[in-house]
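Just one protein chain is left out here, and the rest sit where they should.
Labels A and B are assigned to the chains in the order they are written; within every chain, residues are numbered from 1.
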Amino acid sequence: MREIEVKSAATQCQKCVKCINLRPDVCAMYEEYKSQALTPPAIFLMADIILDGELAPTAERSITPFACTMCGACANACYSMFIHFEWEYPTKLIEGIRELFVEEGAIPEEISEVLRNVYNTKNAWGLPKTQRIDWEKKSGITIPDYSKEQNEFLLYVGDASLIPETQHIPEIITKLLHKGGIDFGTLKEEEADSGNEVRELGESGLFEAMAEENIETFEKLRVKKMITVSPHDYQAFSVDYPALGMEGEVFHYTQILEDLIKEERIILKKKIPKTITFQDPCHLGRYNEIYEPPRNILKAIPGVKLVEMPSNRKDAFCCGGGGGRIWYDDPANYRKQRISDIRIRHAKEVKAEAIATACPYCLSMLIAAGNLDGTSVQDIAELVLESSE
Amino acid sequence: MEEKITAFLEGPGKEITDYLGPGGDVLITLGDSSYRVKMDKDRELQVEKGEKGNSDIEITTEAEIMNDLLSSSSMEEYRQKMASYTFNNKKPAVKIHMERTDKNAARFIRTYVYFLRRMWLLN
Partner (left out) sequence: MQKISDKTEQKLSRLAGAATMEALRNHEKVKISGEKKRKILDEFREALSPDRVRDEPHVTTYYRGPAHGTPRRVLSYVPPDMVVYPESREDILEIFKIASKYKLPVTPVGMQSTMVGGTPLTGGIVMDFMGMNKIHKIDTEQNYVVVEPGTTVQQVMDIVQPKGFAIAKGTYPSNFPIISTLVSWFSQHNFGNRMLDQAIGLEVCTPDGSVIHTGSMIYGETEHWSDVPQSAARLTNLFSPHQASIGVITKAAIRMWPMLDKTALPVVGFNDFASAFRWTHDMAKSNMVDQTMIWCWVHVGGIEFQKTGRYLDYIEAKMKYRQEDVPEDLGLFNCYAFAGMRGYEEEIDGAVKVAERMAKRHGGTYLSEEWMAENLPNTWLYFSALHKDFRYDLSDSMGLSSEGGGFSVQYMGDREEVIRMYEGSNKWFRKMGWNNWRYYSRMFNAGQTPWLRYMPNSNSANQEEIKETVRIAGALNAYILENYEVNPENAMFYFNDPDNPEEVRDRAKPVRRLMRAVQKEFDPENILSPAIKKYTLV
């Protein structure tokens, strides 16, 4: 974003604080710290002061914009500024503010490390690329190599293959796709990060470079249809990449599963008698308005009673993992409660025995909550597989 | 006239140009002649002869008035002149040709509102 645009937008903030008070539990960062200094208005004020030249960005001050989970709930709640500046996605302004810090190299060390990792290893975790197919080796399944077979769909696995708590998810999804007769392949260890988090962290230059490289790969391989595991990658491929020239259709795996179930290509026969609630991933729900496919899947599973948490769909409360927070725990060091704990509490309020997720970050964050006490957290794909066997 | 417009927008009127968003497409009509001012997505300003229609917004005035405004050596001088024209009912007229959709309203705010304010055409 241009500085003029950031400044013009940021000064529109009227500090009505609907972004934290419109309902209980709107802004994840604010609920975590309960501090006026860690709120969307605080981010805008910080940007304004810096752009006026009164203050320099520093790593310590960067806590303010980088503590944000980029969930977009503030944009959804805003009566003033955000309604006048429609952007491609809700948190573009905060991203533009983060760019101010990145340009000066004034960012938290944890974030710096992530960006270095992506640059060096094409993944945020700094892991060797061979680890992208560890899950495949463990599963014993042979997944087609898209670069050789040019299947109908490219399955873009993403970070799910690298986070220990979520490595079983690609295996499950591939089993289901296979069951449903979907012709798909992956890029194996040649898969490179989509760059969504890089962009959200304010490193637009690196993001564009990564995107260009990925688009070149997709063009070379004539990718026409893509399925993503993570909503974060879905966001990148369906919104940002087309602006840079990418063509083709992009789906989140829940959209595919929904169709397979509807068409009875996957039969759900085994009962799962549980009260389950669904955690809307911010990048699937609020960013891209995909709310029903996951719910339709859950409703189709025999025995499942679907209940809704207090803040759901457009108003869904964040898991706390977006915006780089999955790598940056407790930035300010004085948090009052974990973001994920708040969401578990919401689930308990509606007496859910399980929370179903459709995002590896959501799964990873909620599993690590401190107050699960018997509430289980599972990916939707796990439930579908369980019911279909 | 293209050179004059460019010289002003890249010189004393630079802060006006700073506020014209990428994709900006403005027609300046002086009698029978029209000039197109465009800002591409890489923020390169282009000024060329244009034709009526097809632009997002159109500014219409007498050639003499536009010449006077463009010969300002500073934004302060420009503003004084525009104030005088406003007072004397000779303020350039502005027409918005964009289709009246919600999306265009948002695009207009991002691309043109502050540009028109700096030109003292919108206040």
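Following the convention adopted for this analysis, a contact is a pair of C-beta atoms (placed from the backbone, for glycine too) under 8 Å apart; a residue touches a chain by one contact, two chains touch by 3 or more.
Keep in mind that what you see is a predicted model, and the values were worked out from it rather than measured.
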### Query
Which one, A:7, A:232 or A:252, makes contact with the chain that was left out?
A:7
### Task
Pick out the residues on subunit A that sit against the missing chain.
4, 7-8, 10-18, 21-22, 35-38, 41-42, 44-46, 48-49, 52, 54-55, 58, 60-64, 79-80, 83-85, 332, 334
### Query
Which residue numbers on subunit B touch the omitted chain?
15, 75, 79-80, 82-84, 86-87, 91, 93-96, 98-102, 104-106, 108-109, 113-114, 116-118, 120-123
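By our rule, only the chains that are shown with their structure count from here on.
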### Query
Could you state the distance in Å from the CA-based centre of subunit A to that of subunit B?
42
### Query
subunit A touches which residues of subunit B in the complex?
18-19, 21, 43, 103, 106, 109-110, 114
### Parts of subunit A lying in touch with subunit B, wherever the complex brings them together
2, 4-5, 8, 84-86
